[in-house]
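Notes for the one structure printed next.
Of the protein chains in this complex, one is absent; all others appear in place.
What follows is chain A.
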Amino acid sequence: MKRMKLTQQEIVLAVFTALFLAFALFLPGFFTAANMLSLLQNVAVLGILGLAMAIVVLGRGIDISLIAALAVPPGLLLQMVQDGHSLFASVATALLLSLAFGIVNGWLIAYAEVPSLFATLATGLFLAGVGQASLFSIDVVQWSKGMEGFQNLGQGSILGVPTPIIMFAISCAAVAFFLRRTRWGAYIYAIGDNPNAARVTGIPTRPIVVLQYVLASLIGCFAGFVMAASINSMPTRIFNSTLIYDVILVVVLGGIGLSGGRGGVVNVIIGTFLIGTLLNGMTIMDVPYAGQNLIKGVVLLLAVITDSFLNPRNEETAQQGDI
């Protein structure tokens, strides 16, 4: 069991390499500089979302509302600018909305003790509903003049590297620093490893859980900024897409155990590349949308099954019978 845990990252890496090589050899147009860049660019937003999800999953939670957090605050930003507000005030409002959303999620889960899956399922639907019902004039919030300068978050390139990839890299560095080098990161791992022990040790578990969801919401919002900047609009209907499955796929496939406390940013990067390659290859092969979903579903199922074999939630089963 222990030996297998050590090789989990290697398995995923091997799958990624095999898939990549197979596509490079047999798929014309895959291994070209242009395609490689577009592959990376396409997965940048997914990768940033993966980081947000990772922070939550490490603490034994899950955040289904991430796509709403991605779509609504940046959509609000675009809408406000369109309506004539200043860019600064709009960004500030969007961030505040995102912050408030994270706090609500965290409070529901940490203090009201609603299971994270259901809490975020409901709040995500609520936020998306608020956005579509009262904030946005049309579903795809359009770019307007006042946004001048904001597109630099998602367009162009720095030293030849497309900006979204730079944004992903910066996010990775920031989240890795937070998780591995700060006290709060250590607390998140501790809570994910054993929430009861963390509590008894004197770690303020509930505030830390709130912090996780606030960070997830803010990082989701950042991913939305990058996305809006790169495509010059915010298609808020993305909430109805299957994007959330891709995000979970990135996290689980990368090897962050759903039972908490295991994995890190490296796993998100591996997972992102693997999913990026898979999606890109399927697009080049012109696999229809339905077929893509089928394949993603199978892969997610396999990943979840593997995860529960490798990282069982074993504190219940490990208890001995009383004598």
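Here is the rule we use: a contact is a pair of C-beta atoms (placed from the backbone, for glycine too) under 8 Å apart; a residue touches a chain by one contact, two chains touch by 3 or more; residues count from 1.
Note that contacts and distances are computed from a predicted model.
Chemist: For the complex's missing chain, which UniProt name, "Sugar ABC transporter ATP-binding protein", "NtaA/DmoA family FMN-dependent monooxygenase", "Biotin synthase auxiliary protein" or "glycine dehydrogenase (aminomethyl-transferring)"?
Modeler: According to UniProt, the chain not displayed is called "Sugar ABC transporter ATP-binding protein".
Chemist: Identify the residue among A:V91, A:V104, A:V141 or A:I203 that touches the chain left out of the display.
Modeler: Only one of A:V91, A:V104, A:V141 or A:I203 touches the chain omitted from view, namely A:I203.
Chemist: Given that one chain is not shown, which residue among A:T32, A:T182 or A:N240 touches it?
Modeler: A:T182
Chemist: Residue by residue, what part of chain A touches the chain that was omitted?
Modeler: Output for chain A: 180-183, 185-187, 189-190, 193-194, 196-206, 261-262, 315, 318-323.
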